[in-house]
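Left out: one protein chain. Kept in place: all the others.
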Amino acid sequence: MHHLDAHTATAIDQALFCYKTCHGMAMTHCLEMGGRHAEPAHLRLMAACAEICRTTAHLLLMNSEHGKHLCPECAEVCEACAADCERIGDMEPCVAACRSCAQACQALAH
Amino acid sequence: MHHLDAHTATAIDQALFCYKTCHGMAMTHCLEMGGRHAEPAHLRLMAACAEICRTTAHLLLMNSEHGKHLCPECAEVCEACAADCERIGDMEPCVAACRSCAQACQALAH
Amino acid sequence: MHHLDAHTATAIDQALFCYKTCHGMAMTHCLEMGGRHAEPAHLRLMAACAEICRTTAHLLLMNSEHGKHLCPECAEVCEACAADCERIGDMEPCVAACRSCAQACQALAH
Partner (left out) sequence: MHHLDAHTATAIDQALFCYKTCHGMAMTHCLEMGGRHAEPAHLRLMAACAEICRTTAHLLLMNSEHGKHLCPECAEVCEACAADCERIGDMEPCVAACRSCAQACQALAH
C-alpha cells in the first residue's frame, strides 16, 4: 500500500483485523456458547462493528476523504463493542481488536 | 439498468431482495425468537445466503461474466436456506425470497 | 420488512437503489464513456457512494442504532456524488438516486 500514509495504512490493517475478529467470533464462538454471548443486542453490535470496520477499510483503501469521515463513527462502534465484550466475558481477542481499531481510527480522524 | 439484459436485471433484483430478507430476518426475527430460529447452523446459513446474494448482485451489476459463474452456487445456497427455513417454520418471507432468487440464478446460469 | 418503521424501510430501499445505480453506472457507463466520466476523482466518489449506501442499508436492516448514525455521512456523500454527476452530465439516473437517498437519510438522521 505504497500510496497511503502510515496512519491510513495502520487504520486499514486494524479495521480489517477487527472485522475478521468480530465477524469470525460472532458467527462461531458466540453462537456456539449461547447464553449472554448469543443475546440479540450483543450479536447485532458485533455484526455492526464488523460491517463498519469492513467499509471504513474499503474507503480508506481508495484514499477517499470519506474514509476519514467514517472514522469517528467506526471508533465509537468499536468502543461500544469492546465494552459489551468485556461485560460478557471470554471475548479477549475481540476486546483487543476493537480497542486497537478505535485508537487507529481516532488518530486518523484528527 | 438499461445496460443489462432482462434475465440479468431480474437476477439482480431477486438477489438483492433475498439478501435484504435473509439478513434482516436473521438479525431481528430469528435472534428475537430464539430456540430453533437461533441455532448456530441456521443463522450461519442465513448469513451465508445473504452474503452470496449480495455479491452475486454486485458482480452482475458490473456485467462481469464472473457474476454468471457465481449463479449456480448462489442458487444452491438459496435452496438450502429455503429448505432450512421451512423446517424451522414461521419463515415464509425468507422461503419465498430464496426460492425466487434460486430460480432467477438458475435461469442465468444456463 | 414488517419489523421496521416506515422511515427506516424507505431509507433502506433508497440506499439499496442508490448503491445499485452508482455501482452499476460507474462500472459500465462511466468506464465505457471515458473522458470526464472516467476521471479518478469521479469514479472514486461513485464507488464511495455505492459502498456507504450499501453499508447504511446493511445496518438499518438490523435495526441497529448505528445505522442512523451513518445517515448524515451517507447523505453528505450522496449529495457530493449528485453534484459531481450533474457537472459531468449524462448521469441523470445517478443524480436522481443520490438525491432521493440523501433525502431519506436526512429524514432518518433527525
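Just a few scattered comments:
Order of writing sets the labels: A, B and C. Residues in every chain begin at 1.
As a convention for this text, contacts are C-beta pairs under 8 Å (C-beta built on N, C-alpha and C of every residue); 3 or more make two chains touch, one makes a residue touch a chain.
What you are looking at is a predicted structure, and each value in this text was computed from that prediction instead of being measured.
Although one chain is not drawn, the whole complex shows that of A:L16, A:V95 or A:L108 it is A:L16 that touches it.
Only one residue from B:C22, B:A47 or B:C94 touches the chain missing from this view: B:A47.
As for the chain not pictured, it touches chain A at residues 1, 3-4, 12, 16, 20, 23-24, 27-29, 54, 57-58, 61-63.
For chain B, the residues touching the chain absent from view are 44-45, 47-48, 51-52, 54-55, 58-59, 62-64, 66-67, 69-70, 73, 76-77.
Taking the complete complex into account, residues 27-28, 31-32, 38, 40, 43-44, 47 of chain C touch the chain not shown.
Keep this in mind: only the chains that are shown with their structure count from here on.
Taken as a graph of touching chains, this assembly is fully connected, with contact between every pair of chains.
Chain A has residues 44, 47 in contact with two or more other chains.
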